[in-house]
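With one protein chain held back, the other chains of the complex are shown just where they sit.
Just so it is clear, A and B label the chains in written order, and each chain counts residues from 1 on its own.
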Amino acid sequence: MTLEVADLQVHYRTLKGDVRALDGVSFSLADGEIVGLAGESGCGKTTLGKSLIRLDGRMRHVGGTAVLDGDELPIGDDKAMNARRWKEVSIIPQYSMSALNPTRKIGKMIAELLRARGKSYREFKDELVRRLELVGLTEKVLDNYPIELSGGMKQRVVMVLSTLLDPSLLIADEVTSALDVTNQRAVAETLVRFRDMGFVKSMIVVTHDLSLVYQIADTIMVMYAGRIVEKAPAETIIKSPKHPYTRALIGALPEVGLEYGDERLQSIPGKPPHLLNPPTGCRFRARCPLASEECEAEPPTVTVEAGHEVSCWKAN
Amino acid sequence: MGRYFRRKLLIYGLTFVIAVSINFAVPRLMPGDPVARMLTRNSVANVESSEAMRGYFNELFGLDVPLWQQYFNYWGALFRGDLGVSVFAFPSPVATVVADALPYTLALLLPSILLSWFVGNALGAMAARNKLLDNGALPIGYVLTAVPYMWLAILLAWVGGIILGWFPVAGGYSFALTPAFTWTFIVDLVHHWFLPFLSLFVVALGGWAIGMRNLVIYELESDYSNYLQALGAPNRLVRRYAFRNAVLPQITGLALQLGVVVGGALVTEVVFAYPGLGSLLLNAISSQDFFLLQGILLFIVIGVLVFNFLADVVYVLVDPRTRLGLEGGQS
Partner (left out) sequence: MSAEVVLQTERIGRRHEHLYFALRNPKVAIGLAIVLALLLLGLFGPFFLSDSPNEYVGPKSEAPSGEYWFGTTYFGQDVFTQFVHGLRSSYLVGTLGGGISFVIGLAVGFTAGYRGGMVDEVLNMITNVVLVLPALAVLIVISSYLEVRGVVSQAVIIGIFSWPWVARAVRAQTFTLANRDYVDLARLTGKRSWQIIVREIMPNMASYLLMSMILLFGGAILFAAMLDFIGLGPANAVSLGTMMQQSMAWSSLHLGMWWWFVPPGLAITLIVGALYITNVGLDEVFNPKLREM
């Protein structure tokens, strides 16, 4: 078991109060597993990704644990986390295009970063070059400034850099959303290859694009309003989703549901009230075409079959 | 890179042409007859010099040739270094009068601009990572940028010169001394120079500190900083990168701010009766000495342009993005 997350709660501090971006998230990740984490923007999936490596200034770790390779991650302690970052947990950020310091040559930046982490650049140089070549870049990029590379090249440099120290867990946060379709495919394949070659043990791929994650993930988790509503093998999620929200996401429930949902979002003033002051019971029920009285109570987590869990009253 | 410099030089060339054209056009387009005004204003006792002046002005404004020819004559004179003759210091040529005052202004401007830039940037960078310092420094910085240059100069002259009596409040050196390369004279020069310098330095300081603080904070929140931190980079490295990148816009800012600081130097000199361009300007205005006025403007424009160009060169040396010419249009 690589990663074991239990009842993780992370809040965003705002002037109006705490936004419960993660409100009790539990899941586990096996060695070599690639998990896709899907959901609309604002559902907490990026927060989950960030929580496992670095909380930003407004986030607060409220409760729950994440255990990586048998060692608990000190999520709330930025300093203590530093030792674990990159070596054990690493991230390919959403903003790969601008993730490299624009005024440093790439090689020099990597050297300075390694040295700052107490490692020798010379030791890693050969491996670095080998991996760059693996993703179709040459050693020459180390002598370039980021501005001299194309978007796709920068993305690949970041992918190599993030996984250089062979982390146990890699978080890929919306890595494909800024790319065109051909590049998306290439990046997705590279991620799988990195796993197969053992550069990373397991991976969480955060995305809003179910069709893409379906191609590479072993398991898919769907989040809604700060919680995981359904988790199942990729095939199952796509072929026989159980949660009405998952169905809406993959289009099994036609646009009616989605349009209704957008309208609903637009008319809510302020920050999403469901996360600032979440409703009791099922959080999807206001948008759910199947909602009934029983949904006012907290839905149970039902195991439909081995590895397929749903939080919904209507699952059966 | 070549494109970047070509573009810059084009802009500076154009600016120079426009400044000269403003100089040429303003006296001719303004209502009233500047020649007559100048002469009546300076009803020179000496008939001979009055006559000489009238003849000279008529020739220079030479309103009998067509406008375009006047314009070309104007440029011709300019290239011969002929800026006309000062009325206020008749018959000294404007170029000489300005050149005499220039060292004083430069001695005030250069140290105060550069020093305030360095100190301000250092303060700003410190404020960006220290909440306590930030809360104290920021309001002071804003007040400093809001102070009119001459008012701070007046206050300093009042406190340091009148109340405490530590510094002289008028002139570039004591009247009792004659300029010479002696120890006494140099000490006296510095003694007179200090308050106006301090005034300029202090007013400019706030702006740099605030600018740097905001830029460093911006850089610290930027994607590359976040990525470095996600990879566990120590704060030391992240800050070093942020500082280095934040300084770059400040170099451009230095050039852009120059026009304002020059203005500040002019009024500061007026307060301290410091014998630079500012005091000269005041004399030129009060004696309606238009040639002198235009000569001063021309010198200021040239100075600002040269300084801007130097800042561009420095910028290209430190920022790879311009050096690579991929953002050549950015200015």
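Note that in this section contacts are C-beta pairs under 8 Å (C-beta built on N, C-alpha and C of every residue); 3 or more make two chains touch, one makes a residue touch a chain.
What you see is a predicted model; the values in this text were computed from it and never measured.
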| item | value |
| --- | --- |
| Hidden-chain contact residue, picked from the options B:98, B:209 or B:300 | B:300 |
| Residue, one of B:86, B:222 or B:308, that touches the chain absent here | B:308 |
| Residue in contact with the excluded chain [from B:101, B:128 or B:157] | B:157 |
| Absent chain, residues of subunit B that touch it | 10-12, 14-15, 18-19, 22-23, 26-27, 30-32, 34, 37, 138-139, 142-143, 145-152, 154-155, 157-158, 161-162, 169, 221, 255-256, 258-260, 262-264, 266-267, 270-271, 281-282, 284-286, 288, 290, 293-294, 296-297, 300-301, 304-305, 308, 331 |
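Throughout what follows, only the chains that are shown with their structure count from here on.
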| item | value |
| --- | --- |
| Subunit A partner contacts - residues on subunit B that touch it in the complex | 222-224, 226-234, 236-237, 241, 244-245, 248, 319-321, 324, 326-327 |
| For the subunit A and subunit B complex, residues of the former touching the latter | 53-54, 56, 81-87, 90-91, 93, 95, 98-105, 112-113, 116-117, 145, 147-148, 158, 161-162 |
